[in-house]
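Heads up, one of the protein chains got dropped from this complex, but the rest are sitting where they should.
So, chain A:
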Amino acid sequence: MAEVFVVAGAANKLTYEMLTMARGLGEVSAVVLGAPGTADAIADKLSEYGAAKIYVGEDDALDAYLVAPKAEVLAALIGQHRPAAVLLPSTQEGKEIAARVAVSLDNGLLTDVVGLEADGTATQSIFAGGIVVKSQVTRGVPLVTVKPNSLTPEPAPAAGERVAVEVAVSDAAKLVTVSDRVTEAKGDRPELTEASVVVSGGRGVGSAEQFSVVEEFADLLGGAVGASRAATDAGFYPHKFQVGQTGSTVSPQLYVAAGISGAIQHRAGMQTSKTIVAVNKDDGAPIFEIADFGVVGDLFKVLPQAGEEIKKRRA
């Protein structure tokens, strides 16, 4: 059976999604590239989700320099094994590695893939989600980056046999040093891209202080907090919570948009949510065109009142 590579940087939902997706194309081999110890931390999970083999390339250089060393090792491995496809996470790092591999192997590249057929045909959603396309790599192996929340991961225990990969990093791959990595405290709310409820605020929230209205409503529903670009640009809320074309794509069961007009670029990040609720004082706001339930009104009245009512119902 053909071998399919899944480049796995962490034991997280996206990795399990990729391992699940890859099974449709052949026997799954995970590829772990990082500092010594990286594979130990995640190997069990990789086999639980279907990795028959785990190629392990570990060297401090893989983490000390930006992506180029990982791309070199991966390109060599692809050349050696000619897998039926190579899946990487559609994260900044995954896309960067894929871009370098594509150039060095003169190979096609498909990014933000949400589905992959047995013959390597990939499904992508383009133009802010307005069009769904199927694409194929016409030169080289299908090299695809997979967008989070594309499918529901399912375990399928496999052997997870470890195969050591030799790491030889050229000087040309050592041009960018990662001099500092800072992990920011997560807080108690669920992860934005994984939450089943997201409550987002826009320019209409008016200030950083007033974002507490959005936060309180999110907490009441056990949700994550998101924001429009107008809100993050204005400094009302940190950029990492931005939803939309240049922020995160979310697809929760419930998305509440408060004080957000619903520009195409915002909708790009939330329009596949199961249920959309909008609170906006302008009855012509485009967000209402896609809302399952819309309240034309002042968010500072509507959200707190809804919150009180929810508490009353729970009491």
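The rule is short, and it goes like this: a residue touches a chain if its C-beta (ideal position, glycine included) is under 8 Å from a C-beta of that chain, and two chains touch if they have at least 3 such contacts; residues count from 1.
Assume contacts and distances are computed from a predicted model.
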Select, from "Bacillithiol biosynthesis deacetylase BshB2", "PqqA peptide cyclase", "Electron transfer flavoprotein subunit beta" or "Fe-S cluster assembly ATPase SufC", the UniProt-recorded name of the complex's unshown chain.
-> "Electron transfer flavoprotein subunit beta"
Write down which of A:Thr20, A:Ser47, A:Thr111 or A:Ser228 is the residue touching the left-out chain.
-> A:Thr111
So which of A:Ala41, A:Val133, A:Ala164 or A:Ala208 would be touching the chain we can't see?
-> A:Val133
Kindly note down the residues of chain A that lie in touch with the hidden chain.
-> 66-68, 71, 91-92, 95-96, 98-100, 102-104, 106-112, 121, 125-140, 172, 175-184, 186, 197, 221, 229, 232-233, 239-240, 245-246, 253-254, 263-265, 271, 275-277, 279, 283, 288-298, 301-310, 313-314
